[in-house]
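Input: one structure, supplied below.
A single protein chain has been omitted; all remaining protein chains appear in their positions.
Moving on to chain A:
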Amino acid sequence: MAVETLIVLIPLLPLLAFFAIVLFAHRNNALSHWLALIAAGVAWMLSMIVFRRAVQTEELSRFPFAAAIEWLPTGSAALKIGVQIDPLSAVTLFFVAWTVLMIFIYSIGYHNFGQPKGEHDRPGLPPHGAEIRDGHGHVHRVPSIEPMYARFFALISLFAFAMFLLVITDNLLTLYIGWEIMGLCSYLLIGFWYAKESARNAMIKAFLTTRVGDVFMLLGLAALYSLTGTLNYQVILNNPAVLNGLASAASPLAGVSWAGLIGILLIIGTIGKSAQFPLHIWLPDAMEGPTPVSAMIHAATMVSAGVYLVIRFFPLLSAGWDGHHLTLPMLVMGAVGAFTALFAATIALAQNDIKRVLAYSTISQLGYMIAGLGVGAYVAAAFHLVTHAFFKALLFLGSGSVIHGMEHGVFHTGENIDPQNMLYMGGLRKKMPLTFWTFLAGGLALSGFPLITAGFWSKDEILSGAYASGQTAIFWMLAAAALLTAFYTMRQITLTFLGQPRSHSAEHAHESRPVMTIPLVILAFFAITAGWVGIPEYFPAVGGLLPNWFEEFVGSMLVSHGETAHFSLLPLGVSVVVALGGLWMGWLTYRGVVRPVDPLEKPLGGIYTLLRNKYYVDEFYQWAFIRPARWLAETLTDRWLDRTIIDGALHSIAGFGVWLGKSLRRWIDLPVINGAGDLTAAGTRNLGAFLRSLQSGRVQIYATVGLGLAAMVAILIYFLWVIG
């Protein structure tokens, strides 16, 4: 088959699975997950075939696999959409296909396939567990199967469709379509357990916060389409003439070129989708969704799509960049990314929910990539995108496994604790060894543990890029963020797996089923090795042992390379020191925790409270935006404008009409017309009486009347004939 056909099939299969499950298999759990798995599996296989071919193809960035059709008739032409695989989409496809498939498999175990139905389980709520009686007559409480099992697989299939669509497409419009459908899936899956009040608030928050970014992005689309007449990547981004034109044309915003304005509009889309400050608030709340959703949508794929967008449009964002002075969009990315990286990392320090720590870490790491892009480290940002997807999916799935283990303990003991709170965990490494070792691999990769983990190589490259660009502020912010990352990661590992159990549930936790742990092992493999394809040649000792394939492959995407990073020992030293130092300090601080209290809570005091409450950003938004918006809607628009002013005016007009009618009746109808009518009647009667009196038979009177009449007629004739 032609490679383009294979590419088209990749998103199509999960879409078919979605429709098949919704229409025919929604009552059959096994069939529904098989449909989803087969679709994801074949899509994975096709992705690997496409990836292999892409890697083997020479000059793929100039001549990508592509095919297009006419989609929207516009005037005498049509807007085309199609598929395209170039180096950037090939590597994205690679990690998306792997993480999606792993998460699909994991979900079977996570949603307790094969377990009994719970007696009190309801659609819309997480399963409460079921009671079973064993051979000896003992009653056990065990996890029960998810009541909306089939729906879950339908929705994640739809999601997989949208993500694949976004990756394989050749233009911004289809990217936006995939982007928004993912947003819908994210909304529906965050609110998968919709009967929970917290879930239903989180789903709306996620949708609307990202929508803020999306509407700006839509304007960016409109502007780009208006100016270039197309939304195709190759035509815009691989075309220095178009890029230079956009970079030199002035936009309506003073001092900003069209490239700058469109770039900023697109970046705002990314800020929403990739949960960057100030639109980061939705991602932590999105943890309300089932953990596979957090792993797939809110760590590995959808939030990565935001970064993918800016990487994809880097030629536009950097149009006019001479290698020294950053363009406005780059500056924005550098500032937003670096700030978010540091800001989110500080919040992660004070979170006790195992998933929330990871959520803030995701925000922080995405900020890393965006900052990297801002300083022009294009390949490094793409590289970190790939490695992060693997290790963060791994960490989330690991945390899901931990939560599952803890829930098992909670079922067993009947304890009333939050199974996601790390303070009640501890010592799980013995109970859940596979989960522990894989989580450790992911955690070390996230911390950038030198040499052996993937995260080290990609993070190190961003740091050296930032250093080489001369943006020292960004460099040091990223370095500080890396330090905190290592610290909170070690805090998480220590609190969860090391030391002694701090609750009975933790004592009774046990390892998850192989259907959950095998994906962990596979992802752990990538969390370690994915970095080895991008070891820079100049790296001391190990550089050059393996070819720097990633740099060569993805770097070919840029028509003109930016300044290649000069090797410097400082960023390397910093990156090693912060990683090891952070890990070490984290271990020192949390190794001796016996009671469920954070040892930093007291010493940090007010700062801890501030971090714990996420700098009160949510509260501020509530006050600064949400309440005024409600006032605008409920009071200004509905009560004042519509009901009072406009309807008021209408009612006064109507009232005036009624008043006019009544007045006419009162002052004209009654006295004049009715009066006239009455008068007529009376007058006729009177006239009759009068006339009767005339017909008295007396000739004199007849003569008088006759003369009078004749005189009147004569006068009339005179006036009509003579004067008229």
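We take it that a residue touches a chain if its C-beta (ideal position, glycine included) is under 8 Å from a C-beta of that chain, and two chains touch if they have at least 3 such contacts; residues count from 1.
In this section, contacts and distances are computed from a predicted model.
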Missing chain, UniProt name, options "2Fe-2S ferredoxin", "ATP-binding cassette domain-containing protein", "Heme exporter protein B" or "NADH-quinone oxidoreductase subunit M": which is it? "NADH-quinone oxidoreductase subunit M"
Touch criterion as defined above, residue of A:E552, A:E619 or A:E634 at the omitted chain: A:E634
Given A:F164, A:F207 or A:W457, the correct residue touching the omitted chain is A:F207
Using the document's definition of touch, tell me which of A:A30, A:I132 or A:A222 contacts the absent chain. A:A222
Residues of chain A (touch criterion as defined above) contacting the omitted chain: 22, 70-76, 78, 122-124, 173, 176-177, 179-181, 184, 187-188, 191, 194-195, 197, 199-200, 203-204, 207-208, 211-212, 215-216, 218-219, 221-223, 225-226, 229, 252, 629-630, 632-634, 636-638, 641-642, 646-647, 650, 654
